[in-house]
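Only one protein chain is missing; all other protein chains are in place.
Chain nomenclature is as follows: A and B, assigned in order of appearance, with residue numbering initiated at 1 for each chain independently.
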Amino acid sequence: MRYMLGQIFSSVRFRIGFSIFAFILLTVLIYPLIITEPPLKTISRGTFLSPGIYVNVYDSIGFSPQYTLLLDGAAERRIAAKLNADDRASMKEWLVKAGLPEESIDTQDTAALLEVWHANFDPTIRLPGMTNADRNYYIRLNTALDGLLATEGATIAVPDATTGALKEQAVVDQTSYVNIYEVPNSRVFPLGTDNFGRDVLTELVAATGVSLIIGFVAGTVATVIGLLLGLISGFLGGFVDDAIIFVTNLFTVIPSFIILILITFSIGQDKRGAITIAVVIGLTSWVWTTRAVRAQVISLRNRDHVNLSRLSGHSTAYILMADIFPYIASYVVMAFILQVSSGILAEAGLSILGLGPRTTEVPTLGLMMNWGMIYQAHILGKWWAYFPVILVIALITFSLNLMQTGLDRVFNPTLRE
Amino acid sequence: MNMKSDDIILSGKGVTKIYGFGPNRTVAVDHVDFSFKRGEVISIVGESGSGKTTLAKMLLGLTSLSDGQIYFEGKLRDIRTHRQKREYWKNCQAIFQDPFASFNIFRKIDAVLLDCIRLRHGRRLPDEQKVEMMREACRFVNLKWEELTNKYPFELSGGQQQRLMIARIFLLRPKILLADEPTSMIDACSRATILDMLMDLRSEIGMTPIFITHDIGLAYYVSDTVYIMEHGRFVESGSADDVILRPKEAYTRRLLDDVPKLHEEWDLSTV
Partner (left out) sequence: MTTPMTRAMLEVNELTTRYITRFRESIYAVDHVSLSVGDGKSLGIAGESGCGKSTLALSLIGYYFPPLHYTSGEIIIDGRTITGMDPDEVRKTILGREISYIPQAAMNALNPTQRIIHFIEDVVLAHHPGTPKKEIYERARERFELLGLPASVLQKYPVELSGGMKQRTVIATSVILSPKVLIADEPSSALDVTSQKMVIKMILDLMDKGIIKSLVFITHELPLLYNVTDDIMVMYAGQVVEIGSADEIVFDSVHPYTRALMGSIIVPEKGLRDVKLTAIPGTPPNLKNPPSGCRFADRCKYVRPECRVAPVDLHETASGRVYRCIIPEQELRTLYEHEKR
């Protein structure tokens, strides 16, 4: 056993695959211990918040102490954030159309540009070729530019409870800073939030766990059915074999994904839990395991060690378990790994079609893709809502397949380099 | 000659095995008749594809007959149930060609030997007695049980494994032993050891060995009666000296001609 494990881990492919898979598995197990909130809890009222650190604005303003930092170029960066290159170009365009010489305007020199702008801009002037929308844009731009170069701070006022009059509470200078870690309400969204305002990372970790369970259950169901049918069919032969191989052929000819779709559809949205889906996937994907096991058993059943076992008076069940199964066990393990990986993919496929587990309880990788698609994350460019999901699916199946080929190389000496 | 019917230990009438049907139909064994006398050494000689291995499997009861009957000790052999089969296998055992493929690599040597004790004596023996029996069987084939216990068969050499196979037969004490090419996979020097042990075993437990082989020399060396098999039929049978030294059938003659010999010229012009 120890030698066997040594052999398996001597395969580089297996080691890489195992490391990736172990990392994913550990993340799924450990993450919920640290972040304990439920994965499907709505956290933000907005949708598709981009990845980042979020600080409560109210707390950060009222926060004391405030620090005064004198940073070079702080003003420029603030202005640059409000006045982007497109706006500068538009300002130049307006000024040129208004009759100023083109070369006198330097879009890079913010102070000079604003000065020229304030001196010349008049919202009432209608320039030739300018639509109403354009005019409104320039008016909005002009309002936004007000006070951009001002050096005094922003005043925070609180309405008086009885009179409703605003009363100055504090002044936030442009050089005021707070330490992000001292603000009591801040939240990190490494992968942003999704369309329902849920933390994508937490959801992804939970979804990975559920998908792995689905894959595992589907793989177990498929492997157990496939193994039993394959063993019986291959070893007994004759009529039993014919009957089983007939059913197997039937399932082979009809694409299993279509059967899967039909079954899940007929189960109905309400009854579709993650485990139900997993069992259904398992029930439709045992065919290849059966065929492979049967072929192996047929090649084994006339081996001399099986004949010897019969001559020693062992029963068929005993021979199947002691003389056939150990010889194909490594093969079955490899088939199981592939079944797990294809189970995860099948769930993803079903869920994208909207036939996955019902959405209220648990996230799955497929459901996350489905939500991303329905809410047009891919069109809106909200990559964080679907790309990490794709990456995780790819990594899981990649690591499982890598482990499988690694095992294959160990168990099939003919494939060794 | 007045021969008492109980002298015949195993006989067959019209024994036939057909595989497949329709265009795939192959007749592996085609209506063969035989009667093997108790205590004689019998050889069935044939080239690959002659049906000798299929016949051996039918004699062992591992494959069903398509047609014909096999009589064991004068009575029609009935092995339809598992219990009947077990009963038959107490009397009829086998040694296979490839020792490396004959043992389950996941089971230890002790398990293999204990299986035989269980088949013959049931489960009720005390452990010390079982150990004593295994020890005795190993001693018979020149192996030390102390060195074998808790080991796997594949840890032994080919010759040792084949000896372990004989130890199995020693424990089972069957009336018939089918030896399917028992020496073709082991070295020439171990061959004599194996054959000697089989012959010793024969006198020890009074069994009837049936050799299934392609090696006509081996058949001549060990057996009293030789059956030559071609395309599922026996083409010639008789005492070893008659068949090998004075062959009547063309096929037997050709078979003998094709074997390289030491004292006779090997005529290569006949191919």
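Here is the rule we use: contacts are C-beta pairs under 8 Å (C-beta built on N, C-alpha and C of every residue); 3 or more make two chains touch, one makes a residue touch a chain.
Every value quoted in this text rests on a predicted model; they were computed, and no experiment measured them.
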Going by the whole complex, the chain not shown touches B
Which of B:S35, B:S66, B:T149 or B:S190 touches the missing chain? It is B:S190
Missing-chain contact, candidates B:I79, B:I109 or B:L256, resolves to B:L256
Where chain B meets the left-out chain, the residues are 47-48, 142, 157, 159-160, 187-193, 195-196, 214-221, 240-241, 244-245, 254-256, 258-264, 266, 268, 270-271
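Going forward, only the chains that are shown with their structure count from here on.
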Distance in whole angstrom between the CA centres of chain A and chain B is 65
Per the touch rule, the chain A residues reaching chain B in their complex are 303-305, 307-315, 322-323, 326-327
The chain B residues in contact with chain A across the complex are 57, 60, 62, 82, 85-86, 89, 93-94, 96-98, 101-107, 112, 115-116, 118-119
